[in-house]
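What you see is the complex with one protein chain gone and the rest in place.
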Amino acid sequence: MSDQAPLLSMRGISKAFPGVQALTDVDFDLYAGEIRAIVGENGAGKSTLIKVLTGVERPDSGEMTFAGERYQVHSPQHAQRLGISTVYQEVNLCPNLTVAENVLIGRAPMRWGITIDWNRMNRQAREIMAGLDLDIDVTRPLGSYSVAVQQMVAIARALDISSAKVLILDEPTSSLTLRETQQLFEVMHKLRAEGIAIVFITHFLDQVYEVSDRVTILRNGEVVGTYDPSSLPRLELVSLMLGRSLADLDDMAKHKMETLDRISEEAFLQARGLGMSGSVQPFDLDLHKGEVVGLAGLLGSGRTEVARLLFGLDRPDSGTLDVAGSAVDDFSPAASIKRGIALAPEDRAAEGIVADLSVRDNIILAVQANRGWLRHISAREAEEIADRFIKLLHIATPSADQAVKNLSGGNQQKVILARWLATDPQLLILDEPTRGIDVGTKADIQKLVLDLAEEGKSCVFISSELDEVLRTSHRIVVLRDRAKATEITGDVDEKELMTSIAGTNA
Amino acid sequence: MSAVARSLKSSLGDSRLLLPLAVLGLIFLFDLIFIPGFFDTEIRQGHLYGSLIDILRNSAPIILLAIGMTVVIATGGVDLSVGAVMAISASVAAILIDPRKVGLTLSGDITAVVGDPTYSFMPLPVVIVAAMLAALACGVWNGALVAYVRIQPMVATLILMIAGRGIAQLATNSIKINIFNDAFSFLGNGFVLMLPLSIFLVLGIFIGSWLLLRRTALGLFVESVGISSRASLFAGINEQRVKLFAYVFCALCAGIAGLVAVSSIKTSDANVIGLYTELDAILAVVIGGTVLGAGGRFSLLGSVLGALVIQATMTSMYHLGVPASAITVVKAIVVVLVIVLYSEQARDVIRRAVGRTGTRKQGASA
Partner (left out) sequence: MTQTLGARLSNSRRFLPLGATIAMFFVVYAFGVMAFPAMRDSQPFFNLLNTAPFLLIAVVGQALVIISGGIDLSVGGVIALTTVVTAALLRAEWDPAVVIVLMLLMGITIGGVMGFFITYLKVQPFIATLAGMWFARGMCYVISDAEIRIYDPTWKTLAGVKVLIPGLADPVAKTGSYITSLVVIALVVLVVGLFLAHLTRFGRTLYAMGGDSGRNEQSARLMGLPVDRTKMQVYMFNGLCSALAGLVYSIYVGSGHGSHAMGMELLVIAAVVIGGVALTGGEGYVLGAFFGVLILSLIQSLILYNGQLSSWWTSIFIGMLMLLFIGVQSVLATINARSLARSTAGGMKRPRTAPWRDRRFLAGAGAVIAAIIGITLVGPLTSSPQTTTDGDSAILTGDCAPAESRAAEAEEMQAAGAAIVYQRFGGSDCVDQLYGLYPDGRVTGVDGTQTVEAQVEPSAVADLVTNLEGLGWFTDEMYTTWHHPCAECYTYEITVTSGDQTKTVGAVDGGTDAPAKYWLVKTRISALLPETNGAP
């Protein structure tokens, strides 16, 4: 399985972006004929690693060698020519063209050098797809096929272009059924037998155990290590992935215990059998006033989907939702805000900040929306509100007029929090609020959550960082594979929590 | 002094109004040098006359269009049908003032009123309201297609652009309708306080629009929807209603523009009114700094300046004796220059130049 010398080698690779160190001194070796899984939570550096590998980003320091020679790559096409191909989660092909075209466009066989020989192209494409054990009609448009098939086509193209030596698959199974995943794995095995090295990025731990030869774990931009899955218990894998952070646990825990008594018996929100097909299976959930409920689980376990349902972004197929005693039948963000529910979304850039607007405008946006277009918030009042929260949350900005896109990620997150706090919500849902944020700010946010609870508000705290969840939550709901797995209350051990998250075959 | 100059320079340098002001300044500089007597303003018959007045007056329709278009472009869309809406509102007004022109026979002794300058079939307020209602209907149509049926703005408004003119021509039986009503033509030709009435009208609409957009939350919503409609949704903004508003607002502005245009030339020719004006309006907004296609932050004043730039260019060309139709060549060149100037590379160059002179001054005064 492993040859003497690695096919691909990275030494001391570091990469920083404004405000965040994405990779720190990474060493990575890849051998021909192996399937290497790369795992890590969000912000661990997986995608940056791949970007550096394929020439999308240049590393700040470090060296790479490929097939024995120094490897410096300027663009993805260059990497492809050299033999490193990538297939992304969003299949970067043209759905309006046929399968055959997608596989061969740019290299289609020609007749007399002028016209495309469709017959030959279709035949060639069929052969290539057959090589992946896929027998499909190559003359149909790519878009008429499922994502699974589209991925196969992307793989076929990637392999065919140049005798590829390394194939990188970025989260390939996110949109696949069980059967399709099996088919993909068979293809991967076949390619491995041909000597191709496959890098397999995934957050599905089952699949790591099922198909990979070795697994590399990344955390906070560093390589934790490379292991053989057959000798790595699942629980240990999870604990290596999630790790511990540096903050002081004791103070927080004390604070949290104090607020435990203040939790009211009254349920602010009650969900019964609430679910949406294709998103999350029906679940029950009670949220009491003054309570912080943590949603824990791995990436893809359905945490964001739960948040979306609670906030009214998605319309449930089944079950009921009661807020402050009355049943909810109009599901929309605006209606939820009126009821006192607020959601700080996971995708800050696309769903959170309004990039070109000022900090002040971003902060008052939800309040203004709630008041309606006619009742304008005067400049003075807006300034007041903005200044209050800038001070409260220690938002670092030269002025409230600064366009929010110029702020660091952490400060942007604070602006979004300010926006929601300004609406004086009864329930604040935070989806990964501390991702990509410096440690000091993380602590600030966690403290803020507990303060809210003290005031009698409810909070749902979603995070991949277990220590955070443990520190701030009175109760933890564990999600697994898009369903609610268990609920853990009281003082709980990190190990117990990780066991829940990891699942039964720990 | 240097600190003040520095801060002034930096705020101007950041301000999006700098470029249209600069372009306008360049045009006036050009006029000053090459066109003698361009800036002469005299008082005749109690009214102010002169090229500057001409520019202000003739630009009334396009300023009105630009104001409306700004809001639509700010939401990330575009409205190609404003010219057709102008034609529709003008036709409705013309018909209601004198329906005999389209073949409706009326009872009573009509001989007396032919050519009567006070004659209007419907009272003028009704005429104006009816024309605006027609424009409103157009706006609702466009807005519904874009916001609810989710058709691309360019495509959706293209439909009304093509069909709307046909509707206007149909309604007027495509006859050029001359309008004698004095009160109505006062709209386009009258003078108040020595200045053409249309200037005050435009000023009024500008102020009204500014109040509507900046003294309510509408402007903020429009910008938010244009920058990120998803984030706006999360914040509780009803993105669809905001877009609907934008297209209705734009159509209403076009309706007013149609009335002004028809009253100033006293003739309603559905074939020709507003033809190609949508392109002028879009250009005015782009010059003013609002970004076409992406939307987001907008500046009404910038669009007004942009409209003035276009009008000033055309008037200058008139004075130079450039044949009317060849002016479009100049317009094309101006477009190209503006676009190149607005490109990222040019902005960087400008910023660096401004920055450099700043430090040099500082060194000298120290």
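For reference, chains read A and B in written order, and residue numbers begin at 1 within each chain.
Following the convention adopted for this analysis, a contact is a pair of C-beta atoms (placed from the backbone, for glycine too) under 8 Å apart; a residue touches a chain by one contact, two chains touch by 3 or more.
It should be emphasised that the depicted structure is a prediction, and the values quoted were computed from it without experimental measurement.
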{"item": "Visible chains in contact with the missing one", "value": "A, B"}
{"item": "Sole contact to the chain not displayed, among B:52, B:124, B:212 or B:335", "value": "B:335"}
{"item": "Touching the absent chain when the full complex is considered, from B:21, B:35 or B:154", "value": "B:154"}
{"item": "Residue among A:12, A:33, A:141 or A:282 touching the omitted chain", "value": "A:141"}
{"item": "Residues of chain A (touch criterion as defined above) contacting the omitted chain", "value": "76-77, 80, 92-98, 101, 105-106, 108, 110, 114-116, 118-119, 122, 137, 139-141, 143-148, 157, 161, 174-178, 180, 277-279, 300, 314, 482"}
{"item": "Footprint left on chain B by the chain that the document does not show", "value": "78, 100-103, 105, 110-111, 114-115, 149-152, 154-156, 158-167, 169-170, 173-178, 269, 271, 279, 282-283, 286, 292-293, 323-333, 335-336, 339-340, 343"}
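FYI, only the chains that are shown with their structure count from here on.
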{"item": "Between chain A and chain B, centroid-to-centroid distance (C-alpha), Å", "value": "46"}
{"item": "Chain A partner contacts - residues on chain B that touch it in the complex", "value": "215-218, 220-221, 223-224, 227-228, 230-238, 296-297"}
{"item": "Contacting residues of chain A [partner chain B, same complex]", "value": "313, 333-334, 336-337, 343, 345, 350-357, 361, 365-366, 368-377, 419"}
